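Note that one protein chain of the assembly has been removed; the remaining protein chains are unaltered in position.
== chain A ==
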Amino acid sequence: MSVKINVKNLDFYYGDFKALNDINIEIEEKKVTAFIGPSGCGKSTFIRTMNRMNDLIDGTKHTGEIIYDGQDIYSPKVDVVELRKKVGMVFQKPNPFPKSIYENVVFGPKRHGIKKKSELDKIVETSLKDAALWEEVKDRLDSSAWSLSGGQQQRLCIARALAMKPDVLLMDEPTSALDPVATSKIEELIEELKDKYTIVIVTHSMQQAGRISDNTAFFLMGNLVEYGETSRIFSSPEDKRTEDYITGRFG
């Protein structure tokens, strides 16, 4: 096993409010790591520190380190644009751009300097195939992304992230706005993607974490309560609070 992201003593604040308290975790390469916990436990805040999306919110600060590629991602030597190119993200609500399907997929690559049409065409095809959307949209790449169904839109957003050839894929509750059929498609997709990518997923649903993840981290009120192999966390949790949560006693 090799560690992809190593978080050490991370504290995180929104203004005076401490949202994360002394987080230490090692995210393994080419595994699916799930973050579970009740609303407001800090799991979404935490995943958003990994590609520094929290920089966009005024008045946030942190202490501690997030080591990726041998460097703290908050160090001045790391360019946030370069970081986000390697650490992609899929959001809770599908958010395709108001452009064609094709333009959505090439949005990132174009902005990172790929101009050749043949190269872009190839990126579109492989990304959409990897996101299991190619067969459904190959004949209408020029139609608006907003004409797709919710589940298709979310897979397009995954394709858009894959088009950057990321190293890590962060998914912040990617199925919470989708129906069961679309959800199971995304879950199948995650199974396939983990051969190539390191995936971190925040989920509300413990069943989902159980189905798709290799490792699970349980958060509660800004603390990382327990972290380990998913099968172990669900069968024999060490912490009483984890047990209470996964047996449905609260949350």
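One rule holds for everything that comes next: a contact is a pair of C-beta atoms (placed from the backbone, for glycine too) under 8 Å apart; a residue touches a chain by one contact, two chains touch by 3 or more; residues count from 1.
The rule is simple: contacts and distances are computed from a predicted model.
Look at the chain that isn't drawn here: its UniProt entry, checked against "Spore germination protein KB", "NADH-quinone oxidoreductase subunit K", "Phosphate transport system permease protein PstA" or "Protein kinase domain-containing protein", names it "Phosphate transport system permease protein PstA".
Although one chain is not drawn, the whole complex shows that of A:Asn21, A:Ser144 or A:Asn223 it is A:Ser144 that touches it.
The chain that is not drawn here is touched, among residues A:His62, A:Lys99 or A:Lys129, by A:Lys99. From the set A:Glu29, A:Glu82, A:Asp121 or A:Glu238, the residue in touch with the chain omitted from the display is A:Glu82, counting the whole complex.
Of A:Ile66, A:Leu120, A:Leu133 or A:Met164, it is A:Met164 that touches the chain left out of the display.
Summary of contacts with the chain left out: across A:Tyr74, A:Phe107 or A:Trp134, the touching residue is A:Phe107. Chain A residues in contact with the hidden partner, per the touch definition given at the top, are 51, 53, 56, 58, 81-85, 88-89, 91, 93, 95-100, 107-108, 111-112, 143-147, 157, 160-161, 164.
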